[in-house]
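Removed: one protein chain of the complex. Kept in place: all other protein chains.
For clarity, chains are labelled A and B in written order, and residue numbers in each chain start from 1.
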Amino acid sequence: MIDFLQLLIYGIVLGSILTLGAIGASLVYGILRFANFAHGDMMTVGAYLALVAVTTTGMSVYVALPFAMIGGAAIAIFFDQIVYKRLRRTVPIILLISSFSTALILRSVTQLIWGPKNQVYEAGISLPYVVGGVRIRPDHVTIFVGSVLLIIAFHLFLKYTMAGKAMRAMSDNVDLARISGVNSERVFLWTWAIGGALAAAAGVFLALDTRLHPEMGWHVLLAVFAAVIVGGIGRPYGAIAGGMIIGVATELSTMVFEPAYKPAVAFALMVIVLVLRPTGVIKGQP
Amino acid sequence: MTTLLEVIDIRAGYGEADILNGLTLTLSDNEIAVIIGPNGAGKSTLMKAIFGLVSVHGGDIRFAGQVISGRRADQIAKLGLSYVPQERNVFASMTVHENLEMGAYLLRAGLRDHLSRVYDLFPQLQERRNQIAGTLSGGERQMLAMGRALMLDPRLLLLDEPTAALAPRYVAETFERIREIRSQGIGVLMVEQNARQALAVADRGIVLVMGQNRFEDSGPKLLANREIAEMYLGG
Partner (left out) sequence: MMEDLLGSVTFGVFFLTTVGIYVVSVLGLNLQWGMTGQLNFGIAGFFALGAYTSAIMTTAPSDHHLGGFEMPIFVGFAAAMIVAGITAVLVGLITVRLRTDYLAIATIGIAEIVRLFLKNEDWLTNGVRGIPGIPRPFEASVGDNMFVFMAIVFFCVVLVYLALERARRAPWGRVLRAIRENEMGAEAAGKHITRFRLEAFVVGSMIMGLAGALFAHQIGFISPEAFTPRFATFIVWVMLIAGGSGNNRGAMLGALVIWLVWSGTGFVTSIVPPEYATQVSAVRLLMIGVLVQVILLYRPEGLLPEKPPNSRT
């Protein structure tokens, strides 16, 4: 039972990180209509941006988080304006391949600037809280609470601002949004800004949970996509459920399977969902 | 009466192929015009072409004196043109209220006035204002689609088969609403399968065949025309 609770906590922590990544990936998928293969590497870059803030100013990583998010948003918008914008008239698959090379660019630039080694925000080990035999690291509390706050902020944005409503409308029905007067280019900018910022936050939390490494984001990309697909493409609230399901299932699987095969769990769940609904999880998505 | 919409010798279609081959029509404000014609004649394509949702290869479309062909859909909406597509015409994942808000997306202020006018026209929508649009019945959904299109106070409303998916009891009510809309000074251009009922409320009927306008006359005269009745109104 203790083991189960312990793994559940790890699962919720992983699920929080995946959720933040999946919300953005799902929005981009639903609104710009392509699977953004650079989403994992956007997480990586966000984590390193926070590292820069931490090491240059000595600020704590919590203070660095907003800067990383702004940087993440800016980088996402940069690639959209320089590359994706010019490819919008082509088929979505070309955008997907383009994002695949964006991923390569982000990863190699990260390695170029910060080197290939593992790094951490703060050296030293913080003692875990022990609650009824279950060990909880302070970083885990930070990740969970931080994710919940960001998700609430994002929810309020979607629910109560016109930009948020326009994003939901575009994700629901592009043509109808346009004839209602929505300027799609502006919504695309919002989408990248939010997707990039949340990806950066996910990257910072992932680095808190494990460590910084140029390939850290690429390694969770599959799990992020699995969360997007399980939750339903273009459905940000579905992405929350998807992220939590993938995170918890991945950690709990170690009670049954070799821990080495953890990444396969996300894949298996994703394939099950795809096989049950091969044309996509939501009806009407082209 | 002033000319609101001019479609001049337009050629348009999906990709390279033209479905509209040199169609020309004009529409005045405060007028209901109904387009009828066999399937594949290009009725829906015309509506999409006006909003720039299909490729326009030739000709001109003007609205209130301005050329609108080649403009983005959101810029066209700004000029006072509204469009209710035949299918997928509501934001299914959003509430009724949010759908109407999206209709008023370009509005800077005065949302409440516009909302109350649409709710006056379609009282059922007010009862269901917090319901998700995807769960509405077909008739309610059509009302919401029209309500959304009316939020901005358009000068011209394009309706693509507003009664196609409706139970018979809603059909008459829909035409009644369309007449009400016109009485508020809004022009209506509609494509209809229920040709007889539509022509009965129309000021003008246009028969579209093979991407061109074949006949044009007042609604009652078209209804009385035997040749047209036989060919396009099912005898």
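As a convention for this text, a residue touches a chain if its C-beta (ideal position, glycine included) is under 8 Å from a C-beta of that chain, and two chains touch if they have at least 3 such contacts.
Please read these numbers as outputs of a predicted model, since none were measured by experiment.
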Would you mind listing the shown chains in contact with the chain that isn't displayed?
A
Hidden-chain contact residue, picked from the options A:Leu7, A:Ala22, A:Ala35 or A:Leu212
A:Ala35
Residue ranges of subunit A at the interface with the undisplayed chain
34-35, 37, 83, 86-87, 90, 92-94, 96-98, 100-105, 107-109, 111-112, 115-116, 221-222, 225-226, 229, 258, 260-261, 263-264, 266-267, 270-271, 274-275, 278-280
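By definition in this document, only the chains that are shown with their structure count from here on.
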Expressed in whole Å, how far the mean CA point of subunit A lies from that of subunit B is 41
Residues of subunit A touching subunit B in the complex
162, 165-166, 168-169, 171-173, 175-184, 235, 284
Residues of subunit B that touch subunit A when the two form their complex
51, 53, 72-74, 76-78, 82-83, 85, 88-94, 98, 101-103, 105-106, 148, 152
